[in-house]
Structures are given as C-alpha cells and as structure tokens.
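For this depiction, one protein chain was excluded, whereas all remaining protein chains were kept in their positions.
For clarity, chains are labelled A and B in written order, and residue numbers in each chain start from 1.
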Amino acid sequence: MKRKNGFLGKDILSVDQFSKEDLTFLFRKTTLMKKIVKAGKKSKMLQGKIMTVLFYEPSSRTFGSFISAMQRLGGGIIPLQGMTYSSVAKGETLEDTIRTFECYSDIIVIRHPEVGSAKKAALVSTVPIINAGDGVGEHPTQALLDLFTILSKFKKIDGLKVAFVGDLLNGRTVHSLSKLLAKMGKVEFFFVAPKILRMPQEIKDQLKNRVSIIEAEKLDEVIKKVNVLYITRVQKERFSDLSIYENIKNFYIITKKLMEKARKDLILMHPLPRVGEISTEVDNDSRAVYLTEQMRNGLYVRMALLAATLGKIK
Amino acid sequence: MKRKNGFLGKDILSVDQFSKEDLTFLFRKTTLMKKIVKAGKKSKMLQGKIMTVLFYEPSSRTFGSFISAMQRLGGGIIPLQGMTYSSVAKGETLEDTIRTFECYSDIIVIRHPEVGSAKKAALVSTVPIINAGDGVGEHPTQALLDLFTILSKFKKIDGLKVAFVGDLLNGRTVHSLSKLLAKMGKVEFFFVAPKILRMPQEIKDQLKNRVSIIEAEKLDEVIKKVNVLYITRVQKERFSDLSIYENIKNFYIITKKLMEKARKDLILMHPLPRVGEISTEVDNDSRAVYLTEQMRNGLYVRMALLAATLGKIK
Partner (left out) sequence: MKRKNGFLGKDILSVDQFSKEDLTFLFRKTTLMKKIVKAGKKSKMLQGKIMTVLFYEPSSRTFGSFISAMQRLGGGIIPLQGMTYSSVAKGETLEDTIRTFECYSDIIVIRHPEVGSAKKAALVSTVPIINAGDGVGEHPTQALLDLFTILSKFKKIDGLKVAFVGDLLNGRTVHSLSKLLAKMGKVEFFFVAPKILRMPQEIKDQLKNRVSIIEAEKLDEVIKKVNVLYITRVQKERFSDLSIYENIKNFYIITKKLMEKARKDLILMHPLPRVGEISTEVDNDSRAVYLTEQMRNGLYVRMALLAATLGKIK
C-alpha cells in the first residue's frame, strides 16, 4: 500500500506533529532527493514556485540549505536575511509581514528569536510556514535531518544506544531529536550533562514510557557503549560558579584519544556551529559525520519537505 | 485595434509619464499575469533576463515583490539590499554604480532615499530603470498597483468617490495615485487631513480642472459616502504642538465600529506598513483589501511592468 503525503499544504512547526508514518514517507522521498543530487540531475519539480526565506536572526547554514534545496528543484527564492533592519524597524507586526509574503510566494521559511513566532505566523498564513528555528523553541528540520542521518546508518531504531552530550537543558536540538527517536522505536538514551544542565524533567516524562534512560555526568564510560554520540555546546555563560564549569568542560571535548574508546560502528554528530567541543583532529575519522553526511542530509531532507509540502511528490 | 506597448525599453520614473492608453495596456497585461499566478502556471517569459534590485534603504515588501515578479516569469535576480554598506562606503557615485549594473543585467530597480535619484540613474543607464521609491519623491509602481486595485473592483472611474486620509502633505503615495485617478476619469476626491497636513496646493491645482475636490478634517461623515477609503499614517513627529496631534489622531483610526458607517461597496486601502491606523479587528472585513487584493496586485502589476519594459509582451 502506498503511503499518503501527510505534509501537503501543512505548516511544519514542531516535531510533535509528525507521525511515524509521516517520517517514513518523508525519508523515502529524502532518499530520492539524495539520488537526484548525487547524480547531478536537473529537477524541475518546483519550477514556478517561490519560497520566502524570512530570517530575523542570522543563520547562514539553515538559510543556505533551504535556498539550495529550493533551487535544486527548480524553484525561486525571496532571500531576506536582515529582517530586523527592515519592516520591524518601521514597527510592522510579524502578522502583517507574513500576510505580505504569502501574497508573493508559495511557502515561507521563518527564523525568529522568539519562541512561538512560527506558530504565530502559521495562524495568519494561507501558505505553508516552515519553522527554521524560533529561539529556544523548536527547529524541526534540524531534528529531521538528524533522525534521517541515524536511520540511514543503522536502518532501524530498536535497540540503538544514543548519547546526548552537553547542554541538555537548553538545547532545542536534543529535545526534538530525542522525541523523534522515541517515536520511531525502542531506543536507549544516555543523557550526559553537568548537573545544572540536565535534560528537563518534562522531556524525560514524555520519553520514559517508551524508552530507557540513563543519566551521567561523565562521558568516558558512556562513549564505549553507544552507537550515536550527539554532542552540543556547553556555554560558559550558563554557569554562575565558574569553578564548576572549569571542572566539567573537558569531559565534553571529543578528542582523537577519546574516540579510540568508542565503538567501531559509532557515528559522531553535532548540529554546528562548534566552538571547540570536537577537536578538529577528529574530523577525518570515518565515524565523524557532522561535516559530511549529517550536513548533506540537511539539504536532502529540506528538498523532500519543500516538495511534499507543495504537493509535488505523492 | 491593438494597443501598443508604450513601456518597451522605457524608464519608469513617475506617474506623470503614463497616458491613459499606457495604463489600459498595462492593466490588461496585469490581468493576464494574475491568471498565470492563480493557475500555478510556469512562465518562461523572462528566462535569460537578469534584474538588479538596488536598494539603498530597506523595504522588504517592495524588494520581495519585485524579486518574486521576476522569478515568476523565469528571470534571474541580483539582490542588493544593503547598498549603503558597500560601494557608497567606498565613495562611489550613484552614476558609476548604475553603469556597473547595466553591464550585468537587463533592468535595474532602484530605491534610494534622495528625491531625483532614479532620474539621475536613468540619465546614465542604457537599460531601463524602475523607480521603487526615491525618498519623498515618487513610487510609481505603488500608485499603479493601487489604481489597478480600484479598477478591478469598480471597473470604471467616472463618478467614483475616493477619500484619501491621513498625512496628505508628505504622502508620495496619495499624490501619485490622485494624479493617476484624475487621468482615468471624473473621480470625486475627499481629502481628509489635519490642517497642517493638507494636500499641497500644487497637487490640487493639477487636479481641479478635471475632478471635484472636497476637503475635510474629520472622517465620520466622509466615510459614509465614499467607494474608496485610502488611509496613510499620520506621524506624530510632524507636529510641533503635540496637543493638536492628540486631538486629531483618533479621527483617523479605522475601527470595526467606524466601518459600520461605511458603504457596503467600500474598499479600504493602505500602502503599508501600518502602525495602528487600521485596527486589526478590521482585517477580516471583506471590504479590507490592504492585506489581500491590494498586496497581490503589487505582484501582478510588477510582473506586467517587467515583461512590458523588457519587450516580452506586445
């Protein structure tokens, strides 16, 4: 039986909205997009379609990958990176801006520092809104590309051992991805963080019925066990007592030496940008995917998502 | 008899340059563009053509609609939003910048804070220049989309009652649109403004032979009579005596209650951005077109103008 396109005309606001069936559908199409790009094929799938990229804070990576995705499929772009200097300065509401660009384009990708801004946009828009990051809220396409990266490598989620490392309190990335993984199968989580930056209780409550969770402060033992090591940045400025920070920070730097303890089938992931959490000497390790597969998958997933949302794949 | 394309290879600098025949031609093509977009058709009309969008001050709305218009017709773009940070900083004249981009593109859309800048550009350019706003000067494509919006609704101009409300002294939008309307037929104007922000005498002199003009300070009675209510912002900073401002400002806020007094066939227009002149509770009133038809028509008119100027429609 053919799966249905559950994305057609929909806003993409939160990972909570995806069913397992949705994800399976999307990733089948993502694999298709990967083939198109790898073969250097010209696609006209989205020819005649226009995407507004409305960024209220800088993010060249997300901005660039959406813009590439749209054009790889033949579509056009309205690239707006410095929105804070424009309409906002004139006192226009987000709602009025959205209603403007829904008149000029077929889909709007928005990044905004305020939690809930994408949802606010979706409430007034007649064209699909894609949340490309709303402050400490969500960044669902990041979680999708992360999940696709894990699935591409391991084929199944059941029994997979996944470590999240770093600032698990504030990291929207790890919250979203952990929820998606739990949706897909019986994963075993290792949450590795300093005490003050632990995974929030409400996230753990959501997860615990379906998956097993082990919490730790040090990485040394955990790294020997896991299939996936997903590391995020620990920000110095989160600590009021800097001696705690100094004590902890080195636990969470991935070095060549530390990688020697890791499994042969590990994949090492990072949402980027990094500022020291992974030593550059690790970049050439075949298990490091943050600058290769993980990044490329961002392009493929966004191509699939744009095509699905705009109804150009079934 | 077929009408001639009077736009071919021409600069678009001021509404004064358009004959009634020009406008009729352009709006017939605008209707065609509307059909193309509504039908989701792919057009290759401007494939191979490049448009430079040279903005010396931010305006995401005008910027976005020109960029969308060009790509909807298959053309390419050179998007330059932050010109003040670039060549200007290096001391280059506007003339040299224009002569640069005429080498790289087939048409140049310019927005610049100084009155006369678009004309200055046109004097040296071998490719068509479109004025997308030159300070308190003109913004002819705004006037075109406004006129098209009125014509689409009422089919004819003769006998139409049109109110302009707000700052009529400084508003380039209302100056341009009033001149265009007077060109098209026997319209009746209602100019509603505080004494210190009245429509300039020279504009009235230009209009008065062809149309009737009634001036008022309050909106309450006028709103009952008119077919078109075009409101612009009254800026607090224009008043030296703030007590006058405080006394006046509420006369010019369109509320749901005020709309109850208006005609059933009214259309409510605003060039946007708004900052309080129209209460958001009015947005869903079917007579409010500022976030819908008026905005969409900006796209269609600019598509038609680009195609006409570049000689791709006859």
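We take it that contacts are C-beta pairs under 8 Å (C-beta built on N, C-alpha and C of every residue); 3 or more make two chains touch, one makes a residue touch a chain.
Quantities reported herein were computed from a predicted structural model and do not represent experimental measurements.
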Option from A:L54, A:L197 or A:L299 whose C-beta touches the chain left out: A:L299
Interface residues of chain A (partner: the chain not displayed): 40-43, 58-61, 63-65, 67-68, 71-72, 79, 81-82, 272-275, 280, 291-292, 295-296, 298-299
On chain B, residues whose C-beta touches the chain left out of the figure: 47-48, 50, 52, 76-80, 82-83, 85-87, 89-92, 95-97, 99-101, 103-105
